[in-house]
Each structure stands twice: as structure tokens, then as C-alpha cells.
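What follows is a single structure, written as C-alpha cells, with notes after it.
Note that this complex is displayed minus one protein chain, with the remaining chains in position.
Our next item is chain A:
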Amino acid sequence: MKNEGVVFKGDLDGVIVNLSDQLEFDTVKEKLQDKLAEAGNFFDEEKINIKVELGTRELNAEQKKELINIFKDKPGLSVLEFINHDDRFSDSETETGNDTLLVKQTLRSGQSISHEGNIVIQGSVNPGAEVIAEGDIIIMGKFKGIAHAGAKGNVEATISAFRLEPTQLRIAHYISRAPDNPLSSPEHPEVAFIKDKHIVIDYLKR
């Protein structure tokens, strides 16, 4: 019964609920409701803290709220935290958390990475992929997607890449897009930054 989608485990602090990341969110939600219904009044008596393990699934605020509401139906339960185990990305400094995120893969169309600090990508960023950082963005490969550096308004943020051929660049609240007739980019690393209220691109030297 490994593929059931929803597994309850006990530990010292309370109960860990593992939600499979292989299933659609709605399916997992239904299974969770079923499981809780099956449990009857088992959870009703005392206060039990719940940790929800999500695997690689990412939830938006709406979905988190939906899950929390499901647990709320049982008076004894309260959700402590949501835990993501995304082994594709690893924090270089897990202690500070928001320093620099190192991504060791190529980002393909539709993939999106956002982080509170800087982002370094060891790989390329293809058209249709987006990278959003509150700090700087460095791409050690070809950059052809959308990047937003200084996403919370830091105008000092920069975006650099071995080959900078973006669809769109955003730094703080500035946006620039690629020209319609693509110029061939130089065979040289480049950096984008804000100068006189415009995003400009220069050779990366220093």
C-alpha cells in the first residue's frame, strides 16, 4: 500500500502526514479527507501537532489554506508546518537559509525557481523558464528565459550569464525585453544591471 498517497506516521512531537508528490493536488486532498473520515474520532481527544510532508510538491497559499482547513475539521489537530524535500536543489547555506541557492540543472520551459537570496544556476535557462531572486542571479550557461533579480525592489541587483540572450530581464521594478530582431550575443559572459533608470548590459569583467 505504498502508493496510497497519504501516510500517517507518529513521532515524538506529534504526527507526520506524508502527502505523495506523485498525485494531483485534488486527488491527494480527497485521499486526506477520506483518511481523516476513516479515523473517526481517533484524533478528537487531545492536542496533536501535525507536520505535513510534501516531498517535491510546492503549494500556493490557497492550497495551503485548503489543507489547513481539512485538518481544522478535527478539533484536536493543528498544523505546525509544511515540509518540502526537494532534492533537486540544495541550499549552500541551510543555516541562514536566504543566502544563495545553487541549482545544478538546466531549467526548461515552464520551470520556475524563486529564492529570497541570490541564485546560481549551473546549467542553462531555456526560453519559457523563469528565475526570480531577491538578490543577484548568476547563470553559468546560456540564459534565454526570464529573470527577475532584486524582486523585492533591490536596484543594485544584477543578472549575469555566460551567454546572456534573455527573453526578458527584470531588475527591481524595471523591465526590458529582447529586441524583436535578435542580435547575436557576443561569445562572452555579460552582466545586466541598472544604470540611470534603465537596464543595461555590459561585458562581465572584474
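The rule is simple: a contact is a pair of C-beta atoms (placed from the backbone, for glycine too) under 8 Å apart; a residue touches a chain by one contact, two chains touch by 3 or more; residues count from 1.
Just so it is clear, contacts and distances are computed from a predicted model.
S.K.: The complex lacks one chain in this depiction; which UniProt name from "Carbohydrate ABC transporter permease", "FMN reductase", "Septum site-determining protein MinD" or "Cell division topological specificity factor" does that chain carry?
M.R.: "Septum site-determining protein MinD"
S.K.: Quick one: say which of A:Ile83, A:Ile175 or A:Val200 touches the chain that got left out.
M.R.: The single option touching the absent chain is A:Ile175.
S.K.: So that we can see where the missing chain sits, which residues of chain A does it touch?
M.R.: Within chain A, the residues touching the omitted chain are 24-26, 109-112, 127-128, 130, 167-168, 175, 177-178, 180.
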